[in-house]
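Only one protein chain is missing; all other protein chains are in place.
Letters A, B and C mark the chains as written, and numbering starts fresh at 1 in each.
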Amino acid sequence: MLLGLYNYWVVVVLMMVGFYIVIAHGNLVKKIVGLSIFQTSVFIFYISMANIDGATAPILADGIEKYSNPLPHVLILTAIVVGIATTALGLALTVRIKEAYGSIEEDEIQKQDNLDC
Amino acid sequence: MLIAATLAILAVMMMAISRAIMGPTTYDRVLAVNMFGTKTVLLISLLGFVMGRPEFLDIAIVYALINFISVIGVLRYSNRFVIKHSEQSKK
Amino acid sequence: MIVSSGFFLLIGSFLCLTGGLGILRFPDFYTRMHAVGVTDTLATAMILIGLILHNPDFLVDMKLMIILLMTIFISPTASHALANAAKYDELSMQKEKDNESDSELTSSNP
Partner (left out) sequence: MVVAFAIVRMKDLLAVVMLLGIYSLLSASFFVAMDAVDVAFTEASVGAGISTLLMLVVISMTGRSEHPSRHKPLLALAVVTVTGSLLIYATLDMPYFGSAEAPIHQHVAPRYINDSMQEIGVPNIVTSVLASYRAFDTFGEVVVIFTAGMGVLALLSVVRRSDSSLNNDIFDHSMHEQHLILRIVTKMMIPYILLFAFYVQFHGDFGPGGGFQAGVIFAAAIFLYTMLFGMSTARRVINQSFIQMLAATGVLLYGSVGVVSLLNGKEFFDYSALAADPVAGQHLGILLVELGVGITVASIMIIIFFNFVGRRNNPLRKENKGY
């Protein structure tokens, strides 16, 4: 009975792993990885919602009546590309931080900031 | 038969994953990733047949290409990096 | 037709499993490389041929052929590049090797 919800649990677990990485790790690149895992979990969530039992991909063809819901696909398709763009932006910031501080660990950056003040 | 092949490929994928997790060196991981990519291509083409809509082989083509590109990328950047790394640790 | 396609698929799956076993059980990198590099191409070719025999549609067959060709080109090249890089690397860092494998667990550099 409850097993019908397992896709959401997968999503939740993935999401929490990403969340944990973002919170607990000090390394900025690692944080971005965590963020992208989080992102992926959201994608999976949407796509699994779009799924219908016995349906196929939403490309019209003869002799097929049941299609998956195309709307989440569209949303996620664009979200993936936007996700990579934002990830690239984050990485660019990381590179700049590395150049400015010589480190991408959160606590070391903070230490240097404290020294500066 | 299609389903049997799919299951076999899934099993192999699990093996590749475990190698990539354990993999003592970077190259082991790259190898596992490469293998995983090839198996993904196969899996997608098989799945197309299992689900009865084999028109979508384009994805498999993309995977084959992207897999190649990412392996080359890994080698190109990790390789140089490793060299630099070892220089540093010598100093 | 179906029988022969099933035959090819079976061979392909068997080769895949062999390769998987190889990557899991062989002791060092080069042997693993060997296991994967050899079986991968052949297994892919077998499974794709099986699928081609399975399907009469021309367009789908063409796409499968494209994948097959690409795999035949790409897979050995990637293996070659990998082995080459590993060899090159090993030559320059023979003594660092265990350091390298350690450093993934702990960054214990002096």
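As a working rule, contacts are C-beta pairs under 8 Å (C-beta built on N, C-alpha and C of every residue); 3 or more make two chains touch, one makes a residue touch a chain.
Small disclaimer: the values here were computed from a predicted structure and weren't measured.
Visitor: Mind giving the shown chains that are in contact with the missing chain?
Guide: The chain that is not shown touches these displayed chains: A, B, C.
Visitor: Touching residues of subunit A against the unshown chain: what are they?
Guide: 2, 4-10, 12-17, 19-21, 23-27, 29-30, 32-33, 36-37, 40, 43-44, 47-53, 55, 57-61, 66-89, 91-96, 98-99, 104-105, 107
Visitor: For subunit B, which residues reach the chain that was dropped from this view?
Guide: 13-14, 17, 20-21, 26, 29-30, 33, 36-37, 40, 43-44, 47, 55-56, 58-59, 61-63, 65-70, 72-74, 76-78, 80-81, 84-85, 91
Visitor: Residues on subunit C that touch the omitted chain in the whole complex?
Guide: Residues of subunit C in touch with the missing chain: 70, 73-74, 77, 80-81, 84, 88, 103-107.
We take it that only the chains that are shown with their structure count from here on.
Visitor: Going by C-alpha centroids, which chain is farthest from subunit B? Tell me that one.
Guide: A
Visitor: Based on Cα centres, what is the most central chain?
Guide: Centre-most chain by C-alpha means: B.
Visitor: So how far apart, in whole Å, are subunit B and subunit C when each is placed at the average of its C-alpha atoms?
Guide: Between these chains, centre-to-centre, one finds 8 Å.
Visitor: How many Å are there between the centre of subunit A and the centre of subunit B, using C-alpha atoms for each centre?
Guide: 21
Visitor: Of all residues in subunit A, which are in touch with two or more distinct other chains?
Guide: none
Visitor: Give the residues of subunit B that touch two or more other chains, as numbers and ranges in rising order.
Guide: In subunit B, residues 55 touch at least two other chains, as defined above.
Visitor: With touch defined as at the start, can you tell me which subunit B residues reach subunit C in the complex?
Guide: Touching subunit C: residues 1-2, 4-5, 8-9, 11-12, 15-16, 18-19, 24-28, 30-32, 34-35, 38-39, 41-42, 45-46, 49, 54-55, 57-58, 60-61, 64-65, 67-68, 71-72, 75, 79, 82-83, 86, 89 of subunit B.
Visitor: Okay, in this complex, where on subunit C does subunit B touch?
Guide: 5-6, 9-10, 12-14, 16-17, 19-21, 23-24, 29, 32-33, 36, 40, 43-44, 47-48, 50-51, 54-55, 57, 59-60, 63-64, 66-67, 70-71, 74-75, 77-79, 81-82, 85-86, 88-89, 92-93, 96, 99-101, 104, 109
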